[in-house]
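Omission of a single protein chain aside, the complex is shown with its protein chains in their original locations.
Entry: subunit A
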Amino acid sequence: MLRTALKPRWLALLVVMLLAATLMAKLGEWQLERAREHGESAEQAEQAQKSEKTVPLNSVLQASETFQRDAVNTKVTASGTWGSDDQLLVPDRELDGKTGFWVLTPLLTDDGTVPVVRGWVATAAEATAPDSTRTVEITGLLQPGEPPVVRRPGETSGLPEGQIDRVAVAQLAALWPQPMITGFVVLDTQTPADANAPLTVPPPTSDGNLDWGNLSYAIQWWAFAVIALLFWYRLVRDDHRGLLSKDDDENDDENDDEAEDDPGTKVPTGVPHS
């Protein structure tokens, strides 16, 4: 068996298979890394919310820049003035099992407009406008924009004036000053604080499905690596037992590669075990 395995053609194939298996194992490792990152993201949101560590928003996401997944749940700081007149309410949002509204206010910063969920109110009447005359410093978790509701041309959300059904950046862009960041911040703290601030919205829970997806891919890559090596083993074993066709054996001695693709030799030997 060992002598069969040491034939040049099987050694060459072993090198190819080992390279392929190594590459696939690496890909599996990379997917496992991603699975870990994603799995941690829900926990991360909670951790980030609690942690004191913040980064300036403009170091993570510039206005009009595409939102990168790594930026999700970063605890950011920003300073600017509230665009109180442009404040919107987002209906059908839950807090502690009660359905109410998110209060969505643009924060006008030197780097552009930042959509901020300032908090939650039970009824639309409870939402008050923040003081827009002074500069405030805020911290909060950065989130990607929500997907907009797709409507036919001319169709409207049917919501009252001043309400929007999603925190969709494309829709907000039509209403608020440009440039704007392509995500939003869920407010944690504000200094100086507003007297009638709405209730703080807790960090959103990330969907746990993602890590399972990546974990699946990791396992699959490793399985492919194992298959590649088993495939090589099986070929060598068949050769050792003399199960490969005569032409294949002759190839070894004569280094004649052409016969390998000759379909004529394959059909009669197509059933090696019979």
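Brief remarks follow.
By definition in this document, a residue touches a chain if its C-beta (ideal position, glycine included) is under 8 Å from a C-beta of that chain, and two chains touch if they have at least 3 such contacts; residues count from 1.
By definition in this document, contacts and distances are computed from a predicted model.
For the omitted chain of this complex, the UniProt record lists the protein as "Integral membrane protein", which is one of "Glutamyl-tRNA(Gln) amidotransferase subunit A", "Aspartate carbamoyltransferase", "Integral membrane protein" or "Maltose/maltodextrin transport system permease protein".
Residue-wise, the contact with the chain that is not shown comes from A:F67, picked out of A:W10, A:F67, A:W82 or A:W120. Subunit A residues in contact with the hidden partner, per the touch definition given at the top, are 66-69, 144-145, 147-148, 150, 168-170, 182-183, 207, 209-210, 212-213, 216-217, 220, 223-224, 227, 231, 234, 245, 260-261, 263, 266, 269-274.
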